[in-house]
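For this view, one protein chain was removed and the others were kept in their places.
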Amino acid sequence: MTFLTRKDMLWFVVLALVLLIVFPLGLETFRLNLFGKYLTYGFVVLGLVLCWGDAGILSLGQGVFFGLGGYCMAMFLKLEASTPAATKIQSTPGIPDFMDWNQLTALPAFWQPFHSLAFSLVAVVAVPTLLAFGIGLAMFTRRVGGTYFAIITQAFAAILTILIIGQQGYTGGVNGMTDLRTLLGWDIRTDHAKMILYFVNAVLLLGAALLSHVVRRSKLGRILVAMRDKEDRVRFSGYNVAHFKIFVFCFAAALAGVGGAMFTLQVGFMSPSFVGIVPSIELVIYCAVGGRTSLLGVIYGTVLVCAARAAFSEAMPQLWLFAMGSLFILVVVAFPTGLAGVYRTYLDPRLDRLLPWLGRGRAPTTATVERPMHAAAME
Amino acid sequence: MLAGYSLGELGSIMAMQGFAGLILFSVFVLMALGLAVIFGQMGVINMAHGEFMILGAYVTFLTSKLFTTYLPQAFGVYFFVAVVLAFIVAGALGMLVEWALIRRLYKRPLDTLLATWGLSLILQQVYRSIFGAREVGVDQPDWMMGAMNITNSIQIPINGLIVMVLTTFIAIGVYLLIFRMGWGKQVRAVMANRAMAGAVGIDTERVDRITFGLGCGIAGIAGSAFTMIGSTSPTAGQLYIVDTFLIVVFGGAASLAGTIASAFAISQARSTLEFFLSGSMAQVIVLLAVIAILMIRPQGLFVLKVRR
Partner (left out) sequence: MQTSTDYLLAVEGLTVSFDGFRAVDDLSFYLDRNEIRVIIGPNGAGKTTVLDLICGRTRATAGSVNFKGHELTKMREHEIVRAGVGRKFQTPSIYEDLTVFENLEISYPRGRSVFGALGFKRDAAVRERVEQIARDIFLADHLDQLAEYLSHGQKQWLEIGMLLIQDPALLMLDEPVAGMSVSERKKTAELLHRVIQDRSVLVIEHDMGFVEEIAHKVTVLYQGRVLSEGSVARVKADPKVVEVYLGH
């Protein structure tokens, strides 16, 4: 079976060119760093394509996984920045500054392993995945789905935010973990470092998109779509539906964790404002705008919405919420297939006429999984 | 955390915290009733529900200002006028929203959730443009600020009592409307089979619109009650939406008694725990407990077993 059609390949190469050449050449370092930040959300929306677009499982708690990945990375960087020499004015030198401000006198036990970069990198993926596994196991084996699942994941976003803000001695509280400086002695705050981190992020994102594509092209991908449509039929074809849901939820969480870590590295801090209900639902909107069943569409959608937001909030901050709110409503009501849907309806047929060789090499029996899901049945 | 309190003292603490939480409980019940009507009966997730509540709060705020300016002698009763106005304004907006937005999305419940989130952003910005980003508070008439002494150690605030009575009336009203009169039957018929309900002569569009408006109107009343415990700001409603959803789900979406019982359990657990822990930890523990219980009983506490 062809795993990438010619057209898939073309658009993937175009995305790679945009991320690796057009953006770096066209944007000054400050803007490039901003776009790098937007692209970290790209990891989350890729996961949402599989989880929400394909399998019909709407998670309103993806910020939780993004945040956990980001915090795992931030904990490592914070420890590296909190050497006894750098913190000698504190009453307890050698621990992060916010702990000292909150009268902690020793590093809490769960912080200890984050002295190790290897452990931290594993944790970036493992912590979100394990939490997703736990939530998924509890929810999906009990057949909690649809809107109920959405509400409960949203509650998790609320819980984690409250917890982080409330436990400021352990987490840095509402300000988050700031003043992150070096990664194994390499200063991440310089323009040069930001440039390199941008490329690392872009390449990782392209890799994540390819990986997601592989998963969707497998039979598992078709089972996800089948589950969205007729869950009972899948169950009565001998599949343990819960396992597939847990898998795709964990997959999305793992990607989100990587995105969070790249966010921390590029932006230089992590705070609860990227974890809660609002950022989580915004991630879903990026996905909806891009087209919830198109891997490449959601990346463009994310960058576009974020860039528009930056432009808007600089020029007319009061209009931004109006614009954002109307965009949500417009996309959901009138364009449920998002940007990718517009492309497919209007541009794709022309492209086929223009470049007929692209249409060849298409796998003969692949479904168009790109239709919007209609009703994810309520349990 | 319980160390140092005798059982009797604990009882008093529970009782006092319980009465302190009276208004919070009422706000929760009203919010949840509105949502139970919309979500439980219609299956629509309204993420802008908190904004409808805040609309009610702003209406109450405006009414109090009007009374101070034009009818200072009648200020003592402004609250009751405000409740009616809040219901009408929030209900009217709800019907407008149903007509403009919700009715296009009945087959896509998850999309309704996103669209109403968009709506909530717009409403927040509207409030900010009109009333400013700052919090506004409402003055209460003197007689409502007092308290009734039941025993030496237990006092009940009057405003809490009024809100309680109001909540009780509304709960009974909703119960009668949904379960004792034909209305609820019509709503459920429309939900079960829109085409068939239309075919047997139910005006499905009217049923949808009025039901949604009713739910939003009750949220508006919750906003009136809310002005007694918190200051109104454009984003204050958002803080309540997750709790309210959990209350409705926890109670079993289609059961009004369940909704009230779970609102009681959640608000009481929270205000009792807040006495021992920081407010944020109390909230976390209650939310986690609710989720844990929902994992054991995903259908909620008060739902009967039915053939699916």
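Going by the order they are written in, the chains are A and B; count residues from 1 in each one.
What we mean here is this: a contact is a pair of C-beta atoms (placed from the backbone, for glycine too) under 8 Å apart; a residue touches a chain by one contact, two chains touch by 3 or more.
The shown structure was predicted, so the numbers you read here are calculated from the model rather than taken from an experiment.
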item	value
Among A:Met99, A:Leu180 or A:Ile223, the residue in touch with the chain that has been omitted	A:Ile223
Contacting the left-out chain in the complete assembly, out of A:Leu27, A:Ala193, A:Val215 or A:Val278	A:Val215
For chain A, the residues touching the chain missing from this view	1, 215, 218-220, 222-223, 225-226, 228-230, 232-241, 243-244, 247, 364-369, 371, 373
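Going forward, only the chains that are shown with their structure count from here on.
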item	value
Distance between chain centroids, defined by C-alpha means - chain A, chain B (Å)	33
Chain A-facing residues of chain B, complex	39, 43, 45, 101, 104-105, 107-111, 113-115, 117-122, 124-125, 128-129, 238, 242, 245-246, 249, 278, 280-281, 283-284, 287-288, 290-291, 294-295, 298
Complex contacts: residues of chain A adjacent to chain B	56, 58, 60, 138-139, 142-144, 146-148, 150-152, 154-156, 158-159, 162-163, 165-166, 277-278, 281, 284-285, 288, 318, 321-322, 324-329, 332-333, 336, 374-376, 378-379
